[in-house]
Structure formats: structure tokens, C-alpha cells
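All protein chains but one are shown in place.
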Amino acid sequence: MIKAGIIGATGYAGNEIVRLLSSHRETGIEWLVSKSYKGQQYADIYRNFCDIIDMECLGNDIDALLDRVDVVFTATPQGFLASILNKKMLEKARFIDLSADYRIKDVGVYEEWYKIGHGSPELIEEAVYGLCEVNRDKIRNTRLLANPGCYTTCSILTAYPLVKEHLIDPATLVINALSGVSGAGRGAKVNNLFCEVNENAKAYGVGTHRHTPEIEEQLSYAYGEKITISFTPHLVPMNRGILVTETASLIEGADEDSIRKAYEKHFGKESFIRLMKNGTNPETRFVEGSNYTDIGFKVDRRTNRVIMMGALDNLVKGAAGQAVQNMNIMFGFDESEGLRAVPMVP
Amino acid sequence: MIKAGIIGATGYAGNEIVRLLSSHRETGIEWLVSKSYKGQQYADIYRNFCDIIDMECLGNDIDALLDRVDVVFTATPQGFLASILNKKMLEKARFIDLSADYRIKDVGVYEEWYKIGHGSPELIEEAVYGLCEVNRDKIRNTRLLANPGCYTTCSILTAYPLVKEHLIDPATLVINALSGVSGAGRGAKVNNLFCEVNENAKAYGVGTHRHTPEIEEQLSYAYGEKITISFTPHLVPMNRGILVTETASLIEGADEDSIRKAYEKHFGKESFIRLMKNGTNPETRFVEGSNYTDIGFKVDRRTNRVIMMGALDNLVKGAAGQAVQNMNIMFGFDESEGLRAVPMVP
Amino acid sequence: MIKAGIIGATGYAGNEIVRLLSSHRETGIEWLVSKSYKGQQYADIYRNFCDIIDMECLGNDIDALLDRVDVVFTATPQGFLASILNKKMLEKARFIDLSADYRIKDVGVYEEWYKIGHGSPELIEEAVYGLCEVNRDKIRNTRLLANPGCYTTCSILTAYPLVKEHLIDPATLVINALSGVSGAGRGAKVNNLFCEVNENAKAYGVGTHRHTPEIEEQLSYAYGEKITISFTPHLVPMNRGILVTETASLIEGADEDSIRKAYEKHFGKESFIRLMKNGTNPETRFVEGSNYTDIGFKVDRRTNRVIMMGALDNLVKGAAGQAVQNMNIMFGFDESEGLRAVPMVP
Partner (left out) sequence: MIKAGIIGATGYAGNEIVRLLSSHRETGIEWLVSKSYKGQQYADIYRNFCDIIDMECLGNDIDALLDRVDVVFTATPQGFLASILNKKMLEKARFIDLSADYRIKDVGVYEEWYKIGHGSPELIEEAVYGLCEVNRDKIRNTRLLANPGCYTTCSILTAYPLVKEHLIDPATLVINALSGVSGAGRGAKVNNLFCEVNENAKAYGVGTHRHTPEIEEQLSYAYGEKITISFTPHLVPMNRGILVTETASLIEGADEDSIRKAYEKHFGKESFIRLMKNGTNPETRFVEGSNYTDIGFKVDRRTNRVIMMGALDNLVKGAAGQAVQNMNIMFGFDESEGLRAVPMVP
């Protein structure tokens, strides 16, 4: 039994970590930090936890808190962890960071896309990118885990086997993604009001979304060469869910059979990736509340392209669930512990 | 470990029983019956169960199936179970019926409100009305459990302590209820199409809704005299959730303190009822996916009335969850087994 | 052709006035005031007006602006107009105030429910309560029009004929109301974020909602005696719409026939009130975008009560539409001018 602390516990991702750890048999929640709600009962803010969690939100006195835990989850704004983390802290507890601070190896790329300076570039090297299905071995021993973004996880997993096996031409890869609104966080912004989002669909961050370099970096590792992609995210009126549709030209010889084999080779034994039957497309509702990524594809002979599709719950596999999965790997627990919930439909 | 069969497994309530039993440590699912999808893989219809359940939907050959199970859940249309059930079947397995067939003791009332004949009125007497928090003792030993309706469970629990303790005048009780759309079932009807329901609110079944006599019967038992109430249900655009708002005149002497005491007396130790703090109203999102009923109230001195409010998830505590809770009581399991999931927000 | 100015033009109600006046053949929009967006193009904020309106949002320099218009609409927070209005301003232009500042005749009641002081109590007397169908004659000549609230308009119109004709016992009147989210305004508040409202239903302001005294005052005028009611509002996940369900005991002799006659007597010739056939309930979608109030009722002989139901679009008949209807009456235009749009379904 280990002890966990959560910083940023009252955001949507933070709350989801709390939800998942509540049923985790190897981990206890030791403290919850929330700058905005310091001093308030957690269950007064998230009343789903009424009669379940009896803890007060603490402030940012991280140093003292570190002594009480084995692992810290940071579900905090970009730049926060980078600005406070140091080697001494990493000796006290292992960190799982849900922000982007340690995801990108090239600090220049980070600073260019995020428009902020990086507070601890010397720690980037040791951070491990926590895409469980791809980096499992490195994850085991790290003290600093950079948990992937929601769009990123879905975009990479959906294309990974075909990129890795050189079945598609990565220069032709076009990714369109749809996201539920919880991905935008719980900040009080006019843009995220019910009446601004409901009955609406829009693209945003066109050509500039920060998950782009993260996707490119990881797919480049897989391909063995630098890849540049088009990534266009969209906001659609639902609470949860990411759906990606990725289009790419097939290399000569690639066909339905070789594509399926590539998916089976890389993901056939994965607990949290489900490969759809031919003719079946992933839908976000079928993964809601769970840690699954559902992946399907369609070969289009008319255009000699493949259309790959992936779906996940942005707050689970796209954030808190993958963070817990990473913790399970890091601490040697069963990788599915705390993550066995069946998706809830409708 | 017992074995369960589910008839009507591809409706929303049936699917929810499958979801809940999937994580139940004392019960295995033995078979699934679905008239509409006979011969198809269950996970092809409800793809949330992909890689989780590998069972084919069976047809209605109930007799042979009964030999294989300890308990049968029927999530079937009104009249179905009544038309086939007999004593011999009850000797083979215990039945938990999610339809209204055995909820109302007076068969004349049943036939008047449901507009159908009752196929086995001789079995009504032995059926137990499965409102767990009220009838727990009788539930333990029954072979035929009439699982309460969704509106009914919420309406009764919210008012029960005040009716039982004679703190309100039941002749003044006005119940308004809001329901998510899953309560209308999965039948292909124009009225339940997305574009007919979304961005809309309406009352329906005004003065004639079939849950009315069920509420009246149970509240009459609690009060000790026959009670007649007003019940007006509404459809609002969300998947899950029941919210009831009940208004009644206080009897002389009733006040906030005596009302809270009544709730504490009857529900203070219940695992699945959460009493809200003063000033806090229940919201359906805070019970979503869980077996909780959240209850709050407000004394209005201007009108000398109390406004009672209750919220539950119509597919869990309002259907499948209460059915599993009843099974747990009937078979001597921990009453919370399979029902410990934390509500999921957002 | 008259000229209109709108203060608070970038709120949802303000924007709806702009939308309605855009197609009004007797009125031109002269200026738009928005404190928050001063200096910005209106069509950059509300891009529905792209290529339609080419105006910049002005600041609060009201005095100079008054000289340019015949009528001013104030879609502003409670207390704003009361704090600046004076008789000299009323000589320059006629005011239609969408806030509550001049709706309640008893300034003590206003200050008690709104928890703010009233800045110009001496003007309350001359203000006319702009419920068009009830106060048409007084509206014609007023300089200061207090436009009714959204819940209020729906609640009063739905019960008015039965109260006026003494067909129900007003002491038993219980009003439950559902509202779409635009009624909460466009302020950046966590409570109104998409993920806090979507897939949720809740009551709020129980026993304390500010529209209560407004409903009571107007129904008391109709009845001839002071009436106290129960009013419980609820928030449901849709953009627009108010639905009220009102329950009251019938007086002896009242029946379906006399009730229908009362509705016909008072509203049979009204352009913007539609009486539903027996057995048909109003639904918010059928009035969306229009100035209609749809009203239906059901006599429940079991309880000797009548259930009255009303539906309107909170931004049209509940705010901007009624404001324009009032302007039409005040300036002698056809009462339907600018308000003839057919409700849009779906």
C-alpha cells in the first residue's frame, strides 16, 4: 500500500485521479492540494464524493507534504511543476505530471509552442514519456513521469503501428480530432459556458495546437525519421471523449491484412487497447469512464489511403487513467489495478 | 458464487445489470436473453463490452435456461413476466422483476393504470416490493422480487421519513419529477429521437402516469392511511437521472430540526442514501453511475411548506442497481457488493 | 421610423434585442453599449451578425447618447438603471428596462429579495409593469417600462385566467419551473460551464428566488387579495426555454369547461398566446425563437386539482421579445412587428 498526493485536485483531471484512486487497492490518498479551494471540504466541491471522501483541500506547501507520500500527481497548469521541481524533491517522492512540462525533449520546442520559459530544463532528460503501451520498460524505473496529453495519446496510439511498420507515408498524415469540453478544464471562461458550446462545433488552434509537436516527436521516434503532420482539433458539445480520424496514403503493398497484422503485433496483447472488427468504427460512448482506447481502420482503395480512427475518454486514458496506469507500472502493481471499470452506456 | 440470467439484456436497464454484475464478486452471468438480438454477440450491440463479455444473445427458451441459474433478472415490457411465470419456475430460480407486474397488490389498480390484463394474479401476494431501505426484512426471503420504478424509488424515498413521522400533510403533497431519456427505453420511437428531445422540456403523462399508484400505495403504507398525490413527470435532455421536487404543507410543530431528525432516523445509516447539508440541493450529476439517492430539503416559512428534493440515477438506483442491491439482500451478500462505484463527474 | 439604443448589448438578452430589431421595419438601431466590449466591433463578438451589423460597442456615456434615440433598452444587471435614471433622462427617451429595478412597487420588498438598495425609488410609481396581455392600456403611455422576468411571464400568464376568475384556490398554488441555461446570463462563472450543466438537473434558489415576489404581486392584483405561492426553479441542460408546471386545487364547480372558457376569455384573441388542445402539453421546442407562450392544462379529478403548463422562449417572450412587443405598444406600431418569426424545430 502506497500513499499518493494530488496537486490540482479540483480540476477535472485531478478529480478523476481522486475517483480512480478511491477504488485502487494498493494506493491511499494522503492529501489533496487545491489553490482555489484551500480550506474547503473536497466533498463540498465535488459532491459525488459526499460520504466517500472526508478531506480538506490543502494549499501549496509542497515541501512538507512530500514527506508523507510515495507518489505525487500534478494536474496543474503548464509551467507550474517545472517552476518548483528539483532533484531533492525527486528523492522524496516520484512525480507523475499531467501537464506538458516534461513531455518534449527539446526545450526550445517547448518554449516556442507554449510561449513560456521552462523552469527546470535540467530535469527534462530524465523524464520518461508515459505512453504506457510504447514506453513500458522505461516507465518502470523513472522518478519523473511525463503523462501524455489527451489528443496526443489518442493520435499516437491510433497511428503508431502503421508508422512503426512503415505501412503509411507519414508525410501525408492528416489528423482531425474531436474533443469533449472537459478537455478545456474547469476555468471560468466565457468560451466554455454551456450556451457558447452547446449546439455548436468548431475547429480551434488550427495549425498551432500545442499537442502537435508532442505527436510529431513520438511518431518520429517510431518512424525513425522526423515527421511533420497536420493536426486540427475541434470542440464538440459533450462532456468527455476524444475521437481522432487520421488519413494517410498507403505505401505500396500495404493492405487491410498487413495493417491488421501491424495493429495485432503491437497492441494485440494490450489490456487497454481494443481493436475493432472490420467495418466497425470506434465511438467515444463505448469507452466513456474507462481506460480503453478503441481503434479501427478502413482501407480506401479509391484513394489508396487508410483512414484510422481512435476513441478514448480524455479524462481517463487521456489523463487520469493513464496516470494511474503509469503509477501501476512504476510501483509494480497489476497494470489494470483501479482501472477495471466497464465503460458506461448510455 | 451464484449464477444469474438476464432476460431483456439489450434494453438500457438490462445492459446496466450486465455492467454491474461484471464487477460483482459473488455472481457470474450465465446467460443473456434478448428477443430482438437473438443469435448476435452481446458485445456487438453494446460495444462497451468489447473484449469483456463474450456471450451470444439467446432467445426466450426460458424453461431450459432456468435450470442453469440461481437468479433471473427480467428487464422486460409490462406484462411479459406475468404472462409466463408460475410456481414451478419460482422453485427453480428466484426472480427479480424490473417491470411493474408484481409491484401493485391490487390487481384491479394494476389493470386500470396499465391497460392490460394480469397473467398471474395469484403470484402477486407473495411478491415483495423491493424498496431496499424500507422492506429489507421481507426482501431477504422472497422468491419473487418486484423491483420498484425509477420515479417511484426517488419519489418515495424523498418523502418517506416525513410521511412516516407525520410531519407533513400528505393531502397537500405535490410531486414534480424530471427524467433523463434513458428512462423511456431503447425502442425505436420518433418521440425519443435526438432531435425531438434535445433542446426541449415537456411534461407528459399528466395525471395519468403509471408510477402514480405505486407511489401512493407505498406512501399509504408509511402513513397508515390511504394517500392520494399529484405526480407530474417531465422529460429533459440528458441521458440519465431522476430529480424529484416535492412540496407539502408542514403540520404544526414540524420544523427544520424535526425534519432532519426524521431523515436521520430512517436513513442515517443507509449506505445508499446521502442526506445533503442544509442549503445544498441534490443534483443528478453527483449520483451518475452510482446507486446513491441524494436527498435534501428546504423549509419555507413564508408558505409553511417544505420542499423535499431527491436525485438518483434512473438506471442504477432506479433500476439495475436496486435490483442488484435486492439480489445482495436475497442471497446474503454484502449489500454494497458490485455497487461501490463512485459517481462520475462530469 | 424610430431610433433605439441598447445598453448591455453583449449579454444574451441584449443580443436578442439586436436580433429582433434587425428585422423590425419601424425601428433602427442607433447605438449599442457594452461595458465589457467597449471599442470592439459588435459582429466580432456575436459573429452571427457578421456582414449584418457594422457597429462598434460604445461605453457608458449615456447622457450624450440619449439625445440620439427615441427608446432605450437596458439589458443590464439589477440596480444599474435604478442607480442612474432620473426624470431628465426620461424626458429625452422612453426606457424599457429588462432588469427588475422597477418591477416591484414596494421598494422594501425589492430591497429584501434583491439585497441591494434602490437608487431611484421615486421613479417606481410611474413605471408600468410590461406584461403586455394584462397591462396593455397602461403600457401605451408610459415612459418607463419594467419588462417582466422570464420565469415571471410564464408563471403569471399560465395561471392568470384561473386566478382572475377565481377558479382555483391560490393558497394551494405550487409552481415548478424549468429553465434553459441562457437565463443565467453570459457571465464567466464555473456554475454555468458546459461540463457543470450538461447531463445535470437541479433545483436552485429554493424558497428564495427573486421572481417569487414579482409573481405574487401580479397574481395578487388579478385575484384581488394578497397571494403567497411556492415557486421552485430548476436548471436543465438546454440553451433556451422556460417550462412551468403549476398545480392548484379547484374551487367547487370549476371544471374543464369553465377553465377553458376562462383561458379563451382572457387570451383567446391574443397574438402571442396559444392555447393547446385538450390532451396536448406545451413543449419548449415549439416556441423556440418566437414570442409565443403556449399554455395547456389538465384537470385531475382524482386530486381535484388542475395542472397548468406554460412554455416560452426565455430570451424572446421572457425578455427581448416582450420588450419589443412593449415598444410596439408604446409607439403605436403593429404589436407583432419584428416578432412574426415562426418557431424553429428542431
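Labels A, B and C are assigned to the chains in the order they are written; within every chain, residues are numbered from 1.
Following the convention adopted for this analysis, a contact is a pair of C-beta atoms (placed from the backbone, for glycine too) under 8 Å apart; a residue touches a chain by one contact, two chains touch by 3 or more.
Being a predicted model, the structure only gives us computed values, none of them experimental.
**Q** I'd like to know which visible chains would be in contact with the absent chain if the whole complex were considered.
**A** Missing chain, whole complex, touching shown chains: A, B, C.
**Q** Return the single residue from B:S120, B:N239, B:T293 or B:Q325 that touches the missing chain.
**A** B:N239
**Q** Check the options A:K115, A:K202 or A:K277 and report the residue that touches the missing chain.
**A** A:K202
**Q** Going by the contact rule already stated, which one of C:N147, C:N239 or C:N328 would touch the omitted chain in the full complex?
**A** Missing-chain contact among the listed residues: C:N239.
**Q** Out of A:A146, A:M238, A:I273 or A:V316, which is the one that touches the chain we can't see?
**A** Missing-chain contact among the listed residues: A:M238.
**Q** With the missing chain put back, one of A:R143, A:H211 or A:R285 would touch it. Which one?
**A** A:R285
**Q** Where does chain A touch the missing chain, residue by residue?
**A** 172, 174, 176, 178, 180, 195-196, 198-204, 206-207, 228-230, 232, 234, 236-241, 243, 245, 247, 281-285, 288, 298-300, 302-303, 305, 307, 309, 311, 346
**Q** So that we can see where the missing chain sits, which residues of chain B does it touch?
**A** Contact residues on chain B toward the absent chain are 12, 181-182, 186, 188-190, 192-199, 237-239.
**Q** Contacts of chain C with the missing chain: which residues?
**A** 12, 15, 19, 22-23, 46-52, 182, 199, 239-240, 274, 276, 280, 283, 285-290, 294, 340-346
Note that only the chains that are shown with their structure count from here on.
**Q** Find me the chain with the mean Cα position closest to the mean of all the protein Cα atoms on display.
**A** Minimum centroid-to-centroid distance belongs to B.
**Q** Report the inter-chain centroid distance for chain A and chain B in whole angstrom, where each centroid is the mean of the CA atoms.
**A** 37
**Q** Starting from the mean Cα coordinates of chain A and chain C, work out the distance between those two points in Å.
**A** The computed centroid separation for chain A versus chain C comes out at 45 Å.
**Q** Which integer distance in Å separates the CA centroid of chain B from that of chain C?
**A** 38
**Q** Two or more other chains in contact with one residue: find those residues in chain B.
**A** Each of 199, 239-240, 283, 285, 288, 346 in chain B touches at least two other chains.
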